[in-house]
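With one protein chain withheld, the remaining protein chains of the complex are depicted in position.
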Amino acid sequence: MDFAPSPRAADLIERVRAFIETEIDPVEEDYHRDLAARRVDGDPWQPLPVIEELRAKARARGLWNLFLPAGHEGPYAERFGTVGGAGLSNTDYAPVAELTGRSHLAPAVFNCDAPDSGNMEVLLKYGSEEQKEQWLEPLLDARVRSAFCMTEPGVASSDATNMELRAEVRGEEVVVNGRKWWSTGVGHPDCELLIVMGLTDPEADRHHRHTMVIVPRSAPGVRVERLLDTMGFKDEPGGHGEVTFTDVRVPLSNVIAGPGRAFEIAQGRLGPGRVHHCMRLIGLAEKALELACRRGLSRTAFGKPIANLGGNRERIADARIAIDSTRLLVLNAAWKLDQGGPLNALSEVSQIKVAAPNMAQQVIDFAIQLHGGGGMSNDFPLAGAWTSARALRLADGPDEVHRGVIARLELMKHGARR
Amino acid sequence: MDFAPSPRAADLIERVRAFIETEIDPVEEDYHRDLAARRVDGDPWQPLPVIEELRAKARARGLWNLFLPAGHEGPYAERFGTVGGAGLSNTDYAPVAELTGRSHLAPAVFNCDAPDSGNMEVLLKYGSEEQKEQWLEPLLDARVRSAFCMTEPGVASSDATNMELRAEVRGEEVVVNGRKWWSTGVGHPDCELLIVMGLTDPEADRHHRHTMVIVPRSAPGVRVERLLDTMGFKDEPGGHGEVTFTDVRVPLSNVIAGPGRAFEIAQGRLGPGRVHHCMRLIGLAEKALELACRRGLSRTAFGKPIANLGGNRERIADARIAIDSTRLLVLNAAWKLDQGGPLNALSEVSQIKVAAPNMAQQVIDFAIQLHGGGGMSNDFPLAGAWTSARALRLADGPDEVHRGVIARLELMKHGARR
Amino acid sequence: MDFAPSPRAADLIERVRAFIETEIDPVEEDYHRDLAARRVDGDPWQPLPVIEELRAKARARGLWNLFLPAGHEGPYAERFGTVGGAGLSNTDYAPVAELTGRSHLAPAVFNCDAPDSGNMEVLLKYGSEEQKEQWLEPLLDARVRSAFCMTEPGVASSDATNMELRAEVRGEEVVVNGRKWWSTGVGHPDCELLIVMGLTDPEADRHHRHTMVIVPRSAPGVRVERLLDTMGFKDEPGGHGEVTFTDVRVPLSNVIAGPGRAFEIAQGRLGPGRVHHCMRLIGLAEKALELACRRGLSRTAFGKPIANLGGNRERIADARIAIDSTRLLVLNAAWKLDQGGPLNALSEVSQIKVAAPNMAQQVIDFAIQLHGGGGMSNDFPLAGAWTSARALRLADGPDEVHRGVIARLELMKHGARR
Partner (left out) sequence: MDFAPSPRAADLIERVRAFIETEIDPVEEDYHRDLAARRVDGDPWQPLPVIEELRAKARARGLWNLFLPAGHEGPYAERFGTVGGAGLSNTDYAPVAELTGRSHLAPAVFNCDAPDSGNMEVLLKYGSEEQKEQWLEPLLDARVRSAFCMTEPGVASSDATNMELRAEVRGEEVVVNGRKWWSTGVGHPDCELLIVMGLTDPEADRHHRHTMVIVPRSAPGVRVERLLDTMGFKDEPGGHGEVTFTDVRVPLSNVIAGPGRAFEIAQGRLGPGRVHHCMRLIGLAEKALELACRRGLSRTAFGKPIANLGGNRERIADARIAIDSTRLLVLNAAWKLDQGGPLNALSEVSQIKVAAPNMAQQVIDFAIQLHGGGGMSNDFPLAGAWTSARALRLADGPDEVHRGVIARLELMKHGARR
């Protein structure tokens, strides 16, 4: 159980921290103000230029595609990866992810944003050479963006075997028909590819019925029906779309890894992806606690700094305990993934997927309360942060499903069959 | 402790229930869809015509100004009040408020919406004849709308003695200078008056420094700087504004009840108003639990209705317990107000102000979880409902301040001086 | 929903309050000290004489068998009942039960203690004339005590259909074989009868297999194997026994209401019994909150009364909210029972059975914390109170079973079959 980052990672962490402090933090408030202005009067779905400027700076300093995992030190890592041209272990990347989680902009600036980073990992691990050339390279190069289409509006998607969208193999083509929603990133003008999970063989066993297939955003029959609100937020310019697929035809070579392998890929995609999400939530919660402490010391009511009123100090202490213990839990899951891969960390990954969003939701809710009405407005990043944390109690498997996994593994230690 | 509504109220409750079911429920989904469309392409700050149509119907059936309190059975009750021309006791009005809380539109349809209802109560109770004629009549008649300006961005407004906006008496005028925010309703095109709380005499004792004054929306120097987001929602067409007052001059006759009496008025306004808010939250939570049960029975995962998975049934039970016990607590506070007025129910009113929003937030959060991603979208009223409940943990005094009141009264039973 | 006690009950409540304050409170501390001394050096299973003295006083003032329910105004009520010779409705008895819950001794003093009161209700409602004469009269007269034998050590007794002890009808006899535990009161030297639930007809439908039978404590084959600890407490002199029954033979006339009717009786016994338990818990929680407030004001740390440190005032407020809302919930259940009997109040009774013990456990835990180490000792009634509250999360059906009942009834409103 050694959670300390390697010397190379420690150096990188410091540089990421410095970049965020000197380059991103000073412009983040402006970014939100400009985006709000566009919502009133303009097009918030056109990305603000500051993002591209920051990306160029970050890339120039080698702070790019930081999520690239260890073990993929091939040509992509050299051409598009971080300084030194090598991926990072989960343990090494975790503190980086925490730092990027403190800032709304940072993940995109370092080209480490969901769903692109997860999609890139899928292509890197399961993609054919042709797929890598055509789709992975432009993503690593940030010339394009992508979406991931799994959840469906018509079924309880928490049980992924419920997925009904059809991805039928007909000769050398795959024909896609159905409807997805919560397709994050599909509203971005640069979004050029969708990785879509569809039902191919209803007769196969439960975990080999579905296929992952790459669908170009521009393919005939692909239609973004609307961009969804999340607690009132649209998360422009990427957004979350409801997308219909009507007789969409793509070549069979767009299938990732082979028909019927969607579950295997999803599992491989989600393990490290959940660590990334959870570490970003740690960063978000730290940021919220900092804001709470500062507000609590700077505002006065009934003759005292509000931090000193009622149970506020106790809540600050509880937030510190919750953040620190959850961070350690996530680091432990990262370390277990590094030691033996996803099968070695099934319970651990589900544990953090329950613990981190609930913890962050709690801490941010407290920070909102200390900020009064302002906490719910867009003057502070707290309302957005809360919504992110809340959404992650549903995305990538709701709390209840993960609790089910943990309990099954626990009871199996004592003889339960499942 | 008799919480049963009077026969007249029981009749009214049934008629309100029928009206909501037959007139409002069938159009509510359309309303939200049309409003969403206006947000993308149009002006959401212009009220949709359906509201006026529903108001006319409701008024024609005598379901109008239902909030009018018992004891004000004068000419206004006769001309503008509910069937029978008499106000309702808090106990009688509470179940009506619960029903209206189930629907986003109902409060406005029955002309019982915050902040108008609270402002009308203030004018009815503390206004001069002239003020009543000029401002109360049009409000009762729904020709105009109003806003209430208390919270300020620059101070911890949970301590109302912190208020810094100046309302200086200069001869026969009051001169208003300062900044307010969370002025609910100020974005509505019909908003014509603002009731503003300002500092008049900094030398007076803590609770006699401030004054309530009526400021016309059109007075020179009044400027709505922006309309705030609450968790991403703008709550059009009323909204919540940040408003500046620059050398705004109104006649001294616009002062309500007299200079220095703002605290007294606020206290009188907030008692029944909190009962209304809390009963609406009960209705909101009931609605959320209904939606959760229906969703839980209609969606299937892992071979079972999701209501039967994991701890969902236990959470349904806990929601039922929480709703029922909180409803009884609110009814009890209403009954105590009826028995002996606000001073008789100080602890009770603070108790419900803590209990109801927290309960509703919890129940709605569970309902969201059972709805999956859809629960956070605008396809269901849950995201908006959650935001309302969350906001009420801050509005009209944050949880912490109310807990302080309750504890003080409790400890005073045992000899504490405060 | 009129929870106010009748004038007769209001008078009784005042007299009970006065009796507790003037007669019981002054001797209660001595009682516990004397009992503790007997534990070290003597026999704590011999009741201390003070109980009999207090009972005589209470009876002389007509404060006797207060639990006798309305509708049983026959000769027993006249001969052994409260002043006026009539039983009380649940709504009327509830505040009496709350008062008796404040004191460890009061329930026994007024002859209203579990399990005797529940057993007397069973005999009153379901007993034959012969059974009433032989067993009910001495109980009403407090000449004897009783036990109730339902829970078994070998099965999950939360599912009462699991009960395995056999009560076989053989001609004119019932033969009892098996093992029970948590038989409350069986350690008392005056305990002369056991009401035992046993399996009679394994072929009958699930709810008609079991029988209630009266077994004399002295019948051959009845053996108290041991007296159980509850969190270290033995609850002398009644205690909780593990009891074996070996070929115990009683006449068929000892069967209550008829073979196979145990479930019906248990249901009828438990409805009002749960209201009594829950109201006593309200009284216990009130007492704990009072002790907490007094301790909080009288002890000083870090220069302040400890009530003013950290989150203590907020916790006092939360306790007040929890007690008041739970009391209203129990009163509501009592009122529903009065309106339409147990079938009218299935959800309500399960709701209070979940809400009251959990609430009391929470409030008492806080009171313990404010008392420091002393709170866990026997110097204060808090450790015993906590244990009572905790035990009631299991006794008479664990929380989880009651939550299941509530959820089933809730989902059935929306079309679920169960």
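A, B and C are the chain letters, set down in written order, and residue numbers restart from 1 in every chain.
Everything that follows uses one rule, which is that a contact is a pair of C-beta atoms (placed from the backbone, for glycine too) under 8 Å apart; a residue touches a chain by one contact, two chains touch by 3 or more.
Nothing here was measured: the structure is a model prediction, and the numbers come from that model.
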Chain not shown: contacting residue from A:D2, A:E172, A:D205 or A:D247: A:D2
Hidden-chain contact residue, picked from the options A:A355, A:M376 or A:L392: A:A355
Sole contact to the chain not displayed, among C:L289, C:I306 or C:A333: C:I306
Touching the absent chain when the full complex is considered, from A:G87, A:P107, A:G198 or A:G296: A:G296
Contact footprint on chain B, counting only the chain that is left out: 310-311, 313-315
Missing-chain contacts mapped onto chain C: 151, 153, 155-159, 162, 181-182, 228-234, 299-302, 306, 309-312, 368-369, 372-378, 383-384, 386-387, 390-391, 393-395, 398-400, 403-404
Contacts of chain A with the absent chain, listed as residue ranges: 1-4, 289-290, 293-294, 296-297, 305, 307, 313-314, 316-318, 320-321, 324-326, 328-329, 331-332, 347-348, 350-351, 354-355, 400, 402-408, 410-411, 413-416
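Heads up, the rule we're going with is that only the chains that are shown with their structure count from here on.
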Closest chain to the centre of mass proxy, which here is the mean CA position: B
Taking each chain's C-alpha mean as its centre, the one farthest from chain B: C
Averaged-CA centre spacing for the pair chain C and chain A, given as whole angstrom: 54
Centre distance in Å when chain B and chain C are each reduced to the mean of their C-alpha atoms: 43
Residue list for chain C, restricted to those that touch at least two other chains: 313-314
